[in-house]
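Left out: one protein chain. Kept in place: all the others.
Chain naming follows the written order as A, B and C, and within any one chain the residues start at number 1.
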Amino acid sequence: MSSGKSYNVGILGATGTVGQRFISLLATHPEFKVHALGASARSAGKPYPSAVKWKMSSPIPKCVQEMTVHVCDPKYFEGCHFVFSGLDSDVAGEIEKAFQDADIPVFSNAKNYRMAPAVPLIVPTVNTSHFDVIPQQRALYNTKKGFIVTNANCSTTGLTVPLKALQDAFGPLDKIAVQTMQAISGAGYPGVSSLDILDNVVPFISGEEDKLETEPLKILGSVGSDGASFQELSQTTISAHCNRVPVLDGHLECVSLSFHQKPAPTPEQVIEVLEKYTCEAQALGCYSAPEKAIVYDPSSDRPQPRLDRDNCKGQTVTVGRVRKCNIFDIKFTLLVHNTILGAAGSGILNAEVAAAKGLFD
Amino acid sequence: MSSGKSYNVGILGATGTVGQRFISLLATHPEFKVHALGASARSAGKPYPSAVKWKMSSPIPKCVQEMTVHVCDPKYFEGCHFVFSGLDSDVAGEIEKAFQDADIPVFSNAKNYRMAPAVPLIVPTVNTSHFDVIPQQRALYNTKKGFIVTNANCSTTGLTVPLKALQDAFGPLDKIAVQTMQAISGAGYPGVSSLDILDNVVPFISGEEDKLETEPLKILGSVGSDGASFQELSQTTISAHCNRVPVLDGHLECVSLSFHQKPAPTPEQVIEVLEKYTCEAQALGCYSAPEKAIVYDPSSDRPQPRLDRDNCKGQTVTVGRVRKCNIFDIKFTLLVHNTILGAAGSGILNAEVAAAKGLFD
Amino acid sequence: MSSGKSYNVGILGATGTVGQRFISLLATHPEFKVHALGASARSAGKPYPSAVKWKMSSPIPKCVQEMTVHVCDPKYFEGCHFVFSGLDSDVAGEIEKAFQDADIPVFSNAKNYRMAPAVPLIVPTVNTSHFDVIPQQRALYNTKKGFIVTNANCSTTGLTVPLKALQDAFGPLDKIAVQTMQAISGAGYPGVSSLDILDNVVPFISGEEDKLETEPLKILGSVGSDGASFQELSQTTISAHCNRVPVLDGHLECVSLSFHQKPAPTPEQVIEVLEKYTCEAQALGCYSAPEKAIVYDPSSDRPQPRLDRDNCKGQTVTVGRVRKCNIFDIKFTLLVHNTILGAAGSGILNAEVAAAKGLFD
Partner (left out) sequence: MSSGKSYNVGILGATGTVGQRFISLLATHPEFKVHALGASARSAGKPYPSAVKWKMSSPIPKCVQEMTVHVCDPKYFEGCHFVFSGLDSDVAGEIEKAFQDADIPVFSNAKNYRMAPAVPLIVPTVNTSHFDVIPQQRALYNTKKGFIVTNANCSTTGLTVPLKALQDAFGPLDKIAVQTMQAISGAGYPGVSSLDILDNVVPFISGEEDKLETEPLKILGSVGSDGASFQELSQTTISAHCNRVPVLDGHLECVSLSFHQKPAPTPEQVIEVLEKYTCEAQALGCYSAPEKAIVYDPSSDRPQPRLDRDNCKGQTVTVGRVRKCNIFDIKFTLLVHNTILGAAGSGILNAEVAAAKGLFD
């Protein structure tokens, strides 16, 4: 993003938890300017500060203090180069389609199109090469500029970053057992009732295990020879246990995995690979790219959500406790900031990469 | 324990967290009467209420209100039929040996002798058959009545109960991956600093993963043909991730496992076996034996620490979410009350079984 | 309640938080038998276990396992001697009136009729003398057996118990400043969002300060000479700050107060009065009456919600830190279990007193 170009952006679902995070992150962004805000009919017509129940720990940014909220109709977003969508999945399907059709590119945090044909599912520090399908997507959906790019589920996002590093270095992964301890902010607002989570853990999150077992296979796969489809991993199996814990932000994941390559790499080799890993968003000099795509912490008791979630402004994955496993080859613990890299931060960095690749030109 | 006999019991480490739980549980016990209290020199000579920083949610029981604390020397415990030890491991070794030598049986919650020759490591709803080694232990250590029986680590205890049921029904287990979310009470008092655990998870508990990977192999094994040693499981491998979460009581464990028997049992068959499981402590009619050794909860989001830890007065293991696994054969979630069945409650129920077996006669 | 009589009771709002607490407390009640359950149309026709999202830490009692939920129409409650109402205030008004008219006495936890003419607002360990208005209430509302008795707001309840003791001993109180730290269970389920209360305090609870400043004036007042009205305290002023804190159960209140009597009583005199206080519910031998209506704890750092809320099965008020105040005469801290004495427990004990007074005959 050395181009110095400036982009007007819209935010769909601007009053929700993810929408608020988009606005917070964009408040000081050098090249993306918040231009239009969309929410439900109930909020439409109100100034943003009266429409939102603001829950960020920094005040409502000045740039949106005076803005009026509109319904999520493309006609209100005409001057936008693209939009970010933090919409709930029950409404995202129809609305995002409308923006795509109206030739306004959509960077969506919703799950609706993650597995759709020719729609890339992109973790910005993992598989930005999947942007290659955009021309075919435009052809398929008959748009000139419109397209949809999705980012992944928050837990999936954290998992795929070290997996990508290991797969690049040691070839296809065999089996991956993952158990999550997920923050309450992942459920939105009001989301998790305090009576359900104070002095408690809930060992279930609806639909989450399924996403974690399937999304990485697409993300870590490759673009097919037709330039429009995705070759999902066929040699890799994932099994997940998902839990909700009384933590505000930051999903922690205990990972055990085995490689097809034998002898398997040692913990030391794994650590070396994690520490050296870099991604395209860094190479492109994107503003929101983390200094390190993976932070390896050698302490015996890290990563910890409260202490490590803000590493690299929440855009990295912190990995610790890399060690041998009695059953798999290695095991480790990772942490991802679920509402930054795991949600809004992915969308923004994806858009920066898209800009750098000229997809809005 | 239909005998109607009455036993005088001593408590070593009476001012600590585990000691306090022993006292709470024994306050209304029909056959065990608290007779002597032992703690460090700092507490010795004081009335119990001034020596202890009481942290249970029920008041200090009347039975110990007037008792004086002594140092942990057998001479102060002469009228005791046996003692419970909630001592820290840094002092438990020497003291428990002294009581054994003084012919006062010890039921210990400390780790020191868990792996010692001829010392059984007993989960009272799993392997009370291991009491069979007591005659050989007495011979080995040259005591008349003295012996040491240990209970297991709190996480181990929770894990072994369903494993025992499955092993009995389907033969040797192959691989077991377990990930724990453990309550702060497991670390004693003051234990975990609030600054370390509020809005946080600590993905490490010193020594815990090792215990969880080794203790079950002894507990689920059998007494050797010499009547003094233990045949540890040789066909079973365990791998553990241990985490501390902001929960007061109740360790939650996500378990994935495979059987040697193929085809492996289905989730339905596993559930049936868990629901039918009973143990010797129940058959003997022990006072503290749970109504059900395993409570199976069919809800999609259970067990949960706050809601389920007090099932069967904390002496059961609650299991839920039994389902197929992509990598192992099945996976499920279990909950154990770490300071009841996982600590003091195990000691008490073990002593009840010992009484029923005539080991104090 | 030495009568040995047995009463059939109905529960309105049986699926809510207060309703669940009523059912838990009644499960082992010797004289009150749950006979009918009422809830909204959405739950009607379902077996109770499928209608409720059960959040108590003990399982659903057997006595209601097989019961069917009805809408809150008196025709479904014909065999009931009286009903407990845990209804929300938006529906309680009309429904409770219908039961009163149908000659089924109502013990209500809702605020709707707390200040209504001839309706007593009773804290069962404070002002059971206010039952004296029932004959006049029946005359006023033209019923034979029907009446409405309300219990107070949870914070009010905790405050009035020591105030009553002090007023009885030292004459009218002058000024009372109270600041509360209230548990999340007071807001019902789902109630407080976890995002609002984890690592946080909310210094506002809608309508709460007003209740705390007015309800005690009625409760601590007397029945007027007409036998139908209430003489509210005229010499006493209350000022409240109400806060929500991340605690599950138990409202803590910091109280500073001054007396009209000068010289004011000393802290020692206040403590003596608190310790000696007894109430009519105890004298009548009511089953749910606490052993002590006020527990005074001399420790420097008590009462604490987690450690003291279950004192006397949650039916007492625990007071600590009684000391001189620089501005008022004395100050102290009190704790009340907000869903037991502060809600369902009050209703039940009120009904026991009513039974002992022959109000259902």
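Here, a residue touches a chain if its C-beta (ideal position, glycine included) is under 8 Å from a C-beta of that chain, and two chains touch if they have at least 3 such contacts.
If you're wondering where the values come from, they're calculated on a predicted model, not measured in any experiment.
In the full complex, the chain left out of view touches A, B, C. Here one chain is not drawn; of C:Ala177, C:Leu220 or C:Ala356, the residue touching it is C:Ala177. One of B:Ser43, B:Gln136, B:Thr150 or B:Ser185 touches the chain omitted from the figure, and that residue is B:Ser185.
Although one chain is not drawn, the whole complex shows that of B:Val126, B:Ala152, B:Ile197 or B:Leu217 it is B:Ile197 that touches it. Only one of the listed residues, C:Lys33, C:Lys97, C:Arg306 or C:Lys357, touches the absent chain: C:Arg306. What subunit B contributes to its contact with the hidden chain is residues 17, 55, 184-185, 189-199, 246, 248. Residues of subunit C in touch with the missing chain: 175-177, 179, 181, 198-204, 213, 237-239, 241, 243, 245-248, 252, 254, 256, 300-307, 320-321, 325-328, 331, 333.
Across the interface with the omitted chain, subunit A contributes residues 55-59, 198-199, 248, 306-307, 309-311.
Note that only the chains that are shown with their structure count from here on.
Counting the residue numbers that touch the partner chain, subunit A and subunit C have more than half of them in common. This structure's chain pair with the greatest number of C-beta contacts is A-B. With centres taken as mean Cα positions, subunit C sits 40 Å from subunit B.
Taking each chain's centre as the mean of its C-alpha atoms, subunit A lies 49 Å from subunit C.
Of all residues in subunit B, those touching 2 or more other chains are 198-199, 248, 306-307, listed in ascending order.
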